[in-house]
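Note that this complex is displayed minus one protein chain, with the remaining chains in position.
Now for subunit A:
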Amino acid sequence: MEDHEILLKFQDPASRNLAFNQLVRKYQRKVYWHVRKMVVDHADADDLTQDVFIKVWKHLENFRQDAQLFTWIYRIATNECLNFLGSKRRKFLLPLTDVGAELAAKMEADPALAGDEIELKLQKAILQLPDKQRLVFNLRYYDEMPYEQMAEVTGTSVGALKASYHHAVKKVEDYVTRASE
């Protein structure tokens, strides 16, 4: 079902539930993995993914169609992730590096990465990045999202995003190189 069709059906109370169900089915994988990349842990990603769609349900009625539906959903998901990581840091009075280390420990414990040393180093390097820079890195590197769309998701200028991604790649490469020496 196309986005405009979902939105049209959502406006009609009789087909609202069906439209929303279709929306969740259409975007759940992308939202889940976007969140999972940020929080690593499946249980956290599961909670946050549900929270994202609950927010979508609450606010879809007021969604202005000057942005793409998926960009808007991505934006909600991004904010949820950043709020989650920020509140975790505030709750436990953790510095940035400790949250990165905690995420890296979870990553290391993941059996999917067992035996792939260089990939593990790469993932650890990515987790060392500050949250917002990691977000930019994920959107560009994994999702291959165009900078213009990233600007809509993050509310940041294209120039700033390009600079942030460039610095993120440099940091990641340096980290992996040093870790391999």
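Please note the rule applied: a contact is a pair of C-beta atoms (placed from the backbone, for glycine too) under 8 Å apart; a residue touches a chain by one contact, two chains touch by 3 or more; residues count from 1.
Methods note: contacts and distances are computed from a predicted model.
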| item | value |
| --- | --- |
| Absent chain [UniProt protein name; select from "Magnesium transporter MgtE intracellular domain-containing protein", "Peptide/nickel transport system permease protein", "Cytochrome b" or "Transketolase family protein"] | "Magnesium transporter MgtE intracellular domain-containing protein" |
| Which of A:Q11, A:Q68, A:N83 or A:S157 contacts the chain that the document leaves out | A:Q11 |
| Per the touch definition above, residue among A:V24, A:A67 or A:A101 touching the missing chain | A:V24 |
| From A:I6, A:V153 or A:V176, residue that would touch the chain that is not displayed | A:V176 |
| Interface with the undisplayed chain - residues on subunit A | 11, 13, 17, 20-21, 24-25, 28-29, 32-33, 36-37, 40, 42, 45-46, 49-50, 53-54, 57-58, 61-62, 107, 110-113, 116, 118-119, 122-123, 126, 141-142, 169, 172-173, 176-177, 180-181 |
